[in-house]
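Omission of a single protein chain aside, the complex is shown with its protein chains in their original locations.
Note that the chains are named A, B, C, D and E in the order they appear, and that numbering of residues resets to 1 at the start of each chain.
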Amino acid sequence: MPVITIDIGILDKEKKAGLVRELTAKASEVTQIPAEKFIVLINEMERDNIGVGGKLLSEIL
Amino acid sequence: MPVITIDIGILDKEKKAGLVRELTAKASEVTQIPAEKFIVLINEMERDNIGVGGKLLSEIL
Amino acid sequence: MPVITIDIGILDKEKKAGLVRELTAKASEVTQIPAEKFIVLINEMERDNIGVGGKLLSEIL
Amino acid sequence: MPVITIDIGILDKEKKAGLVRELTAKASEVTQIPAEKFIVLINEMERDNIGVGGKLLSEIL
Amino acid sequence: MPVITIDIGILDKEKKAGLVRELTAKASEVTQIPAEKFIVLINEMERDNIGVGGKLLSEIL
Partner (left out) sequence: MPVITIDIGILDKEKKAGLVRELTAKASEVTQIPAEKFIVLINEMERDNIGVGGKLLSEIL
């Protein structure tokens, strides 16, 4: 059941697979909940859709 | 006010309309809150962005 | 995998069970995804934590 | 740390920058938390993915 | 329809009312969407439930 949602910039497939694999393994290890129970949702967002400190990330990076 | 958010794979318009119609009707029936108060948000996600049991859904299905 | 999240006021256990049962059944029927794949998360919120049209729900209801 | 997430229709860049700037400034003012601590996430959604009162927004507007 | 969700620490009622009022007004002004269409959800979180840079907020503040 646990659901891990990540709001982040655009990633390539390799990094997405890495996040799913590693975050599931660590979360399972810490919580003692079996890995197969975990769901990971990756919300990729454009830099125009992310604000930090009042500015669009596209205007900062 | 109630907000129903669905994180799910890619759907065609007919299924999206069906989810909005049916989930709103059932949630209204169960909670006795009028249907017009409900908002439904459908977050469609690619299989590369969904992890189950530590693997990308695109590597499972 | 599909995750249905409901942001709503405080509910009794019977209504929560009803929402889980009915929304899962309808979503499965509409999407043709097996019911056992669905996760439902109910975020109960106090009326002081919900705003509609610029006012706290506790000041409206 | 505070995270402000907005689920909304499609917006142009100017409106997104305006939302990030104004919501961060007001939230900082109300909560007395420094503006640079705030993150804003804008989830743009197609009208086919938004339901109001049991109907797709694309069938209402 | 727009939904503004704020994940933040524990607030008193006055600040919650201020956030709902001010964020709704500003978001309406920027997007030209009428204020009464906006929903604001305030997710109050304990400092033990918030992590920044790998540490619990309760261990930082």
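Assume a contact is a pair of C-beta atoms (placed from the backbone, for glycine too) under 8 Å apart; a residue touches a chain by one contact, two chains touch by 3 or more.
Since this is a predicted model, take the numbers as computed values, not measurements.
Taking every chain of the complex into account, the absent chain touches A, C, D, E. Touching residues on subunit C toward the chain that is not drawn are 4-5, 13, 16-17, 19-21, 23-25, 28, 35-44. For subunit E, the residues touching the chain absent from view are 7, 43, 45, 48-56, 58-59.
Listed for subunit D, the residues touching the missing chain in the whole complex are 1, 3, 39, 41.
The criterion applied here is as follows: only the chains that are shown with their structure count from here on.
Using mean Cα coordinates as chain centres, the one most removed from subunit B is E. Looking at A-C and B-D side by side, the one with more C-beta contacts is B-D. Distance between chain centres (mean CA atoms), subunit C to subunit D: 21 Å. Residue positions of subunit C touching 2 or more other chains: 1, 3, 7, 50, 52.
In terms of inter-chain touching, the protein chains here follow a pattern that is not a line, ring, star or complete graph. Pairs of chains meeting the touch criterion: A-B, A-C, A-D, B-C, B-D, B-E, C-E, D-E.
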